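Only a single protein chain was left out; the remaining protein chains are all shown in position.
Just so it is clear, A, B and C label the chains in written order, and each chain counts residues from 1 on its own.
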Amino acid sequence: MQKITRDQLITKAVELLSNGTVSAVLGWKKGEFDYDITPAVFTTEEEINNGFVYNDFCGANFSKYLVAKTKKLEGKILVFLKPCDSYSFNQLLTEHRFDREKVYAVGIGCEGMADVVKLKNKVDGIVSIDYNDDGMYVDTLYDGTVKVDYAEVMAERCINCKSKKCVAYDELLGEDGEVIDSARFDEVASLEAMTPDERFAFWQGELSRCIRCNACRDACPACTCEKCVFDNPGSGVENKAPVTSFEEQMFHIIRAFHVAGRCTDCGECSRVCPQNIPLHLLNRKFIKDMNECYGEYQAGAEVGSRAPLVDYTEGDLEPGEVFERGENDA
Amino acid sequence: MQMKEYKPLIVAFCCNWCSYAGADLAGNNRLNYPADVKIIRVPCSCRVNPMFILRAFQRGADGVILCGCHPGDCHYTSGNYYTRRRMAMLFSMLDYLGIERERTRVEWVSAAEGAKFAATMNDFVEKVTALGENKRLEDLRCKR
Amino acid sequence: MQRIGVFVCWCGSNIAGTVDVKAVAQALKLEPGVVFSTDYQYMCSQAGQNMIIDAVKEHNLTGIVVCSCSPRMHEATFRKTAAAAGLNPYMVEIANIREQCSWVHKEMPIGTEKAIILGKAAVAKVNLNTPLTPGESPVTKRALVIGGGIAGIQTALDIADAGFPVDIVETKPTIGGKMAQLDKTFPTLDCAACILTPKMVDVAQHDKIRIFSYSEVTEVKGFVGNFDVTIKKKARFVDETKCTGCGDCVDKCPMKKNPNEFNMGMDNRSAIYIPFAQAVPKVATIDAGACTMLKKGKCGLCSKVCGAGAIDYTQKDQFIEEKYGAIVVATGFNPISMDKFDEYAYSQSKDVITSLEFERLTNAAGPTQGKLLRPSDGKHPHKIVFVQCVGSRCASCAEKGKEYCSKICCMYTAKHAMLTRDKYPDTEVYVFYIDVRTPGKNFDEFYRRAVEEYGVNYIKGMVGKITPEGDVLKVQASDLISNKQLHIDADLVVLAAAIEPDKSARPLATMLTASMDTNDFFTEAHPKLRPVESPTAGVFLSGACQGPKDIPETVSQAGAAASKVIGLLCKDKLTGNPCVASSNEMMCNGCSSCERVCPYGAITYTDKEFRMPDRTTQVRRVASVNPAVCQGCGCCTVACPSGAMDLRGFANNQIMAEVDAICK
Partner (left out) sequence: MNKKNLREEIVLRAGVNPKKCMKCGKCSGTCPAYDEMEYHPHQFVNMVDTGDIEPLLNSESLYKCLTCFACVERCPRGVEPAKLIEAVRLSAIRKQGANRMTPNDVPAFVDEDTPQQLLVSAFRKYTK
């Protein structure tokens, strides 16, 4: 359950709209179902009062929307940044992807978001959800009202939350948190500890589900290229519909490589994947390797930092030594 | 019918200033290495995009080796330092996906190291031959 | 579609011995785009080249593939051939079937098979080649030398003597630098002023040289051949054109108690001052922080006594913009601060001094008129301890010292010790050393003379602690050879302080996009083969800004830098390498990744307006590559996530096509 309430956000949004600070508000609205929340732009108080929602399914990272929205809009846009989103926000500023002057950012604390898939695995036929202090009360078609603990359905990325600290905002609602010493790399480490055959089998099992819908790319706040190489006929790797089985691997490896050092580990890729492929494990592998080889680095922690792959030192590990390092650790 | 002896397909990216010259020197000195190695000339090892490497695997290469100037000797002062980081990360990722780590390699070969070039290629071809055909990257998606 | 001609060379039997050249020519004829294919004994011969020229004309070829020796051998040859045939020279690709095929493989079928594959790769690439034209840019025939020490002076003189105008920018009121402060020079012991000041006069009188003293560079734009530089001429409150340097103002100035920088603060100067008698330009400067007229509007004595009417209290900083073709960095060095070396009591005792202070103490123009007297009481010291490597070779204490060897200390300490013993034979002199490093012409002989003829006590060991007690300095040190701890009551201690690059170098490097090492020394383009060039084209290095150097080395490097500058300025136009990066603005995100990895600073960003499909306009930050600065490494192309950055001549699709052809 979020400490920040919908009412708080609406009050803030309406205040900023009416005093002219912003001309639009980037927020969440209800989709087809209660748990199916979509991002929306609101421009009037009325729209906000009718449509604005905020609950445990408002996981979407809004930073990316700023790239397009700030270019189109006259005046400022209000964006609510959860800690995760604030890292992406900074990273996009580092890459000069939008004009900071055109954004009014309100930082909001986050208690961890729920995972729709986890919820659906627990209860069938969801009609509506009531958020109470002691848990969600889910009204269902078949089983009446079912109570679900927040912890039971918390998203993996939130269980392994890396930071509750908002690193960018003009104004903060509620209290700021701290960077957390999370266990987010444990799963990567357990994969690393497997034999190559086991790893191969694991990834084969995961990646074979990919349908190349591009949702991961479209949601990723690091994937804001004006034209993605996979959409560009001149790049030599364009493939909307895969021709060979290999192209998915290529897509996921290249995508992970392109965002390496820029990925803030917000977990949107895995959240939006309709096939539930744990794509964040690819990104976290890069983050873990870079942390271990080139020193701790958190993309987006500050604006203007130099990512490990656009930097070097004379004494860096050789590629072969990077393998050996894994060996010694094991 | 006799089984055709397995010959791997190796793509070697060599930087123009050191490693390509090192390969030329291996030739000048008539140092043999398997014809399975096909060299592509690039201005600097840092020109090699991971996409090229994956593309080679996609089209059936069994091993890809990247050769550049020794760290500190880059013709462009710092190119190979970036190569080192990029390839360390890329190869570690391929390893993570279960691709045999012997299929990829970065080696620093100077223009004077013809012998090293030939020895490196002999060794690399031997290792890749032992692994056999590269199926994994192709098969990563297809669960049979 | 290209019309490609394939030319397979036999190279006598060098290729034809292991490769069936006819089969190669046959096979490649079937490749897409190939309209003509042939073989010949020696393609590089005149007859071979003529064959290519004829074929181009006869078959209207648009691209050429030569299967021959290494492109490092004859790529240039065949590019000229193509040009002679009226083709763009960059429409030629070489398949290396000699060094990388026939010479390393023994069996004909294997060699032939590989040669065909290499040929196919070259054909695949040529199919995607585009004509390239090297960019040309004009050269401004004027050089800028930043720093007016011996390095800058020598470089400027050499360039000016070759007939090119040179400007020297010096932050101090006079040129001369550190060398002007020195007494004698090792190993010949000729007096520094006697060899330096004539050169300073040469500079002043040279009609091709302008001196901007008391000035600094504040902005650098542009690139090799075309730098736009802004120079700030700081207000010195004296009209340089009127001042005759007579010194009347200096005598009359009532504010006499200002530490004299030139004498390392060991005596005082007036608020209006000329640093030293042979200063160039010999013009007075008012220290704004010390002058009561400038601070409170009271006094004005100097203005009254100045016969030339040169004093101008209203003078303002002046900004000068000038164009240059080449820039030489000669920002030099400084001794590091000794404040953090508590164990040597530098800040506690006036009688613990640095070597540069010792130079001033023994210099006839110094605070003691060359008499070696203790700064504390003006008495003659009878026991002097020299400590070597203070702050040099210091691996553990980055905040205190430097990891490198400062190179010059061993020799100047030998000089100081020798001169002291020569002038004052009653003085005991101890030198504590870790190693004595004397690799230079007549250097070791010089050091040995100090020991053998002048009786300087060289002790292998290090001073651990210095404690001022009464009017002596208690020196506690180790003598590693006799395995003893020594206690010496010294009258004077001289610290051989490590040297570091001048503090102005770091911001200057940023302005020039010239790279630096972790110690803030400028990096050279190649440590062996291009030691006086910075990796940034058009920026050259002279003297200690590149690393610790003694005078002879500095002068030879200055000359070398000058010759490189002259070589550049001689050209009317610079022809670039056409194989450079270029950015597709439609795809560029403006993310700066490419800029960060570019070793040459060739990439800049501009806000550009784009018309969108829906007829709106959008302003986006996009990268552009300066082809005159880019050297074509291609690092940016991989850093670019969107693939907007590509390298001409080695484009993504060209390399991909080669990969495909090889892997088919």
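Heads up, the rule we're going with is that a residue touches a chain if its C-beta (ideal position, glycine included) is under 8 Å from a C-beta of that chain, and two chains touch if they have at least 3 such contacts.
Since the structure is predicted, the reported quantities are computational estimates derived from the model, not experimental observations.
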{"item": "Omitted chain's touching partners, listed by label", "value": "C"}
{"item": "Residue among C:485, C:510, C:556 or C:606 that touches the chain left out of view", "value": "C:485"}
{"item": "Candidate in contact with the missing chain, chosen from C:316, C:465 or C:664", "value": "C:465"}
{"item": "Selected residue (touches chain absent from view) among C:53, C:132 or C:394", "value": "C:394"}
{"item": "Residue among C:343, C:422, C:469 or C:572 touching the omitted chain", "value": "C:343"}
{"item": "Contacts of chain C with the absent chain, listed as residue ranges", "value": "343, 389, 393-397, 401, 432, 434, 460-465, 476-480, 483, 485"}
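Note that only the chains that are shown with their structure count from here on.
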{"item": "Where chain A touches two or more other chains, by residue", "value": "229, 236-237, 309-311"}
{"item": "Chain B, residues touching no fewer than two other chains", "value": "50-51, 55, 78, 82, 86"}
{"item": "Chain A residues within the chain C interface of the complex", "value": "71-72, 94-97, 224-229, 232, 234-237, 258-259, 262, 306-307, 309-311"}
{"item": "Chain B residues touching chain C - in the complex, by the definition given at the top", "value": "9, 11, 16, 20-21, 23-24, 26-28, 30-33, 35, 38-44, 46-52, 55-56, 59-61, 75-79, 82, 86, 118"}
{"item": "Touch list for chain C against partner chain B, complex", "value": "70-73, 96, 98-101, 103-106, 110-111, 113-114, 117-118, 121, 515, 523, 525-526, 535, 579, 597, 599, 631-635, 637-639, 647, 650, 652, 655-656, 658-660, 662-664"}
